[in-house]
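A single protein chain has been omitted from the complex, and every remaining protein chain is retained in its original position.
We call the chains A, B and C, going by the order they appear; numbering starts again at 1 in every chain.
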Amino acid sequence: MAFEFESDLENIRETIAVLEQKSMKGDAAASARIAELRRKLATETARVYSSLTPWDRVQVARHPGRPTIDRYAHGMCDDFVEIHGDRVYGDDPAMLCGFARIAKTKFMLIGHRKGDNTEENIKYNFGMANPEGYRKAMRAMHLAEKWGLPVVTMIDTAGAFPGMEAEARGQAEAIGRNLMEMAALETPILSIVTGEGGSGGALGIAVGDRILMLENAIFSVISPEGCASILWRDGTKAPEAAAALKLTSHDLLGLKIIDGIIPEPIGGAHSDPDGMVVAVRQAILSHLQAICSVSKSRMLDARYKKYASIGRFVQERI
Amino acid sequence: MAFEFESDLENIRETIAVLEQKSMKGDAAASARIAELRRKLATETARVYSSLTPWDRVQVARHPGRPTIDRYAHGMCDDFVEIHGDRVYGDDPAMLCGFARIAKTKFMLIGHRKGDNTEENIKYNFGMANPEGYRKAMRAMHLAEKWGLPVVTMIDTAGAFPGMEAEARGQAEAIGRNLMEMAALETPILSIVTGEGGSGGALGIAVGDRILMLENAIFSVISPEGCASILWRDGTKAPEAAAALKLTSHDLLGLKIIDGIIPEPIGGAHSDPDGMVVAVRQAILSHLQAICSVSKSRMLDARYKKYASIGRFVQERI
Amino acid sequence: MGWFTKSDESRHALPEDIWQVCPACKVHVLKDEWARNLKVCPKCNHHDRLDCRERINLLIDAGTFREFGQEIVPSDPLNFQDAKGPYAEKAKATVSKLGMSESVVTGSGNIGQVRLVIAVMDFRFLGGSLASGTGEKIRLAIEHAIRFRRAFVMVSASGGARMHEGVVSLMQMAKTCAALSKLQKAGLPYISILTDPTTGGVSASFAMIGDVNIAEPGTLIGFAGRRVIEQTIKQKLPKDFQTAEYLEAHGFVDHIVNRSEMKAFLSNLLSYRQSK
Partner (left out) sequence: MGWFTKSDESRHALPEDIWQVCPACKVHVLKDEWARNLKVCPKCNHHDRLDCRERINLLIDAGTFREFGQEIVPSDPLNFQDAKGPYAEKAKATVSKLGMSESVVTGSGNIGQVRLVIAVMDFRFLGGSLASGTGEKIRLAIEHAIRFRRAFVMVSASGGARMHEGVVSLMQMAKTCAALSKLQKAGLPYISILTDPTTGGVSASFAMIGDVNIAEPGTLIGFAGRRVIEQTIKQKLPKDFQTAEYLEAHGFVDHIVNRSEMKAFLSNLLSYRQSK
């Protein structure tokens, strides 16, 4: 899958592919040209990715080749033990929860689950959780609290599932309760937006002591398409809406909504999933160490202040 | 509805009815005879009801004319505000929960709900709750705990509903969780078995600081019919099983399982529902006063000791 | 039932502007009667929307309401601009048109002997949307309740988060719920009153997690929009879907209370709070 903004890169890639065929047939000139083009591709990729528009980043954040939580869980963790079920209604495959360990650091890993292919995506409901997913997540958090483990949440969802049954079983209640209980959870929480941070469905597991975003991840109150169709009355204005919504990691760091950005490999997480996994692993280790070093009461105070202070622009009133 | 053991009483009642017809036609002798028979009926009723067999009491406990929880809630309370729903799946009409007040005494009233007629019984599932009923009850108890109100539970169920959906939604989990959370609930709990105390479905709301039983109520690990068909391999041996199971209020007071008996009007609760309601009202007031007067930590200690000591017959080993 | 006429003829004989048409059943009701009946249709019991002042007058004893945080007005953290122009201007116009500073009014007031803290949303203010000012006012109100150990009553009426403030607005869901977790810890009652409509980010934050959730009859309550759901599941939804009655049957609403009885109900409910 190639993006519009990658068309130049795509051209170079195609040329390389053609030359590789020639090179295999013994064309030495082709080999030299390939090396040159590869350097160019790297430079161009870096250039393109350093100047992505917000709408470009929306595309990158949604790229099907981005690492999913399963890839993180198994790629970065030395051990992972999945736990199932909300203990009231069901087990939501769209929310992955389990005990995780990286080297000697143990934590509870919780996150939205997208698939790597169509079959998986259908199974995981494209990462859109039902109420039982949010309730399973909360159960896992309380378990972590009891066992003395910090919590790491990984956010990657277009939103909570807008289904009839989801409404009947209290999608709104489940998310609201998570927001309230996470605020008071007596164990550290690190939240990382790895891909799409879509609205309440994202926030439902994102009330962390720290919120990080992958460089090309997005976090938004509404999808750019939804926003465009409401405020522009024109769904094709999504690029404008994406810019207006300030949904990129850099925007949100500037707004002090998030606490840090995890850089992506050049060309985006999808171009080097393993490199991305390593970067996230490192980020988890260093941030967990930091947030686990304060006392419980100071942690809870700081968490409260963090959220209490978002949206107090006394000096910037209209 | 008349019981087998009431056949003598029923004969007297019929004679009175015949005489009343005559009396209305001016037969003075009939009037005199009626008065005499009424005295005899009272004496005989008292005699019969003072020597009920356990199996007789099973019948009385199940009598459709016994006051239901609605009758108690509205008959004895000066105010009652029902609350609905378990906040996860549904609102179980087989479990009634609400804020209740008798004079100045406020409490959370929770109990199984049987109907007064077939229509109501179908609506209330004959008093057999689903998991959402037990979860609603637990939510009501936590609400009472937060608001500083004692809890009164009224037990009257053949058992938790043995349905497919009930199993799928965790009937066992719901009851087990109630048992654990009631043991630690930081507010006083008074439990009253008003009719049928059927097995785990009864116990699921019966972990009180005190457990009372109405005189003719029963409380059993299994229905006499079920026990007979398993241990006697003959369902008609239910009377024998009823006796063997020691399920009457007097038996259970003797075994120190319960803490008190609320006497029923002569002829059973069904013969004078209003009188029964008044007696329960008084019992609630006096027992609540007693259990609310101790400190929270002493209350919890005593509650733990109460249950910890049931079934420690070190000196009576086989 | 003298409030509404039975014949078209008599209705047409009167000047148009004395009639209120019920939005639900289209019956014509005399405006006086409509107001006296608290904007509830005498025929079909449709509960029409109240603005925040009407709601406060309905619930709080006259002369006892003291407003908080009127100095908090909308902010524009994103410098948001859409097809119709800058959000800042739209917000400013709304403030001056409605004479209220944000989509919620907060304060303390009495119901009988009980003083409580109340927050009332107003759907007229940009659809009652939850924005930074809204969240901040609600948070401050909850903190006031904690400081003075009062019950907190929230009257919701909202289409959800205000997208013009982006994630800042989304985060108000977390902010208000964090404040509620403190109220919870302090053991203070939280009554949530859901009025038409209570949807989106407001339903998915403070509105559904009351100690007791009360709703007016027929109130629309839901997370996702009806159309979005129908597009997703590709089938029609039941007629009562996302009504207060539906929510009660599904375990999320404790009690449905008619507007005329709401104050008495609330007063009685709060009388159950035990002074510890």
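In the analysis below, a residue touches a chain if its C-beta (ideal position, glycine included) is under 8 Å from a C-beta of that chain, and two chains touch if they have at least 3 such contacts.
Given the structure is predicted, the values throughout are model-derived calculations rather than measurements.
Put simply, the hidden chain is in touch with A, B once you look at the whole complex.
The residue touching the chain not shown here, chosen from B:A35, B:I122 or B:A184, is B:A184. The chain not shown here is touched by just one of B:I16, B:I175 or B:I261, and that residue is B:I175. Between the chain not shown and the residues B:L203, B:A269 or B:A283, the one that touches is B:L203.
Touch with the chain omitted from the figure is made, among A:Y72, A:F99, A:F161 or A:F219, by A:F99. Annotation: of A:I12, A:L37 or A:L143, A:L143 touches the absent chain (contact as defined above).
Although one chain is hidden here, its contacts on chain B can still be listed: residues 160-164, 166-173, 175-177, 179-184, 199-200, 203-204, 206-207, 219-222, 227, 230-234, 237, 241, 244-247, 252, 255, 257, 303-304, 307-308, 310-313, 316-318. In the full complex, the hidden chain is touched by chain A at residues 79, 81-91, 99, 101, 106, 132, 136, 143, 146-149.
Here is the rule we go by: only the chains that are shown with their structure count from here on.
Between the chains A-C lie more C-beta contact pairs than between any other two chains.
Separating the CA-averaged centres of chain A and chain B is a span of 54 Å.
Distance from the chain B centre to the chain C centre is 42 Å, each centre being the mean of its Cα atoms.
The multi-chain contact residues of chain B, meaning those touching 2 or more other chains, are 87-89. Chain contacts: chain C has residues 184, 250-252 touching two or more partner chains.
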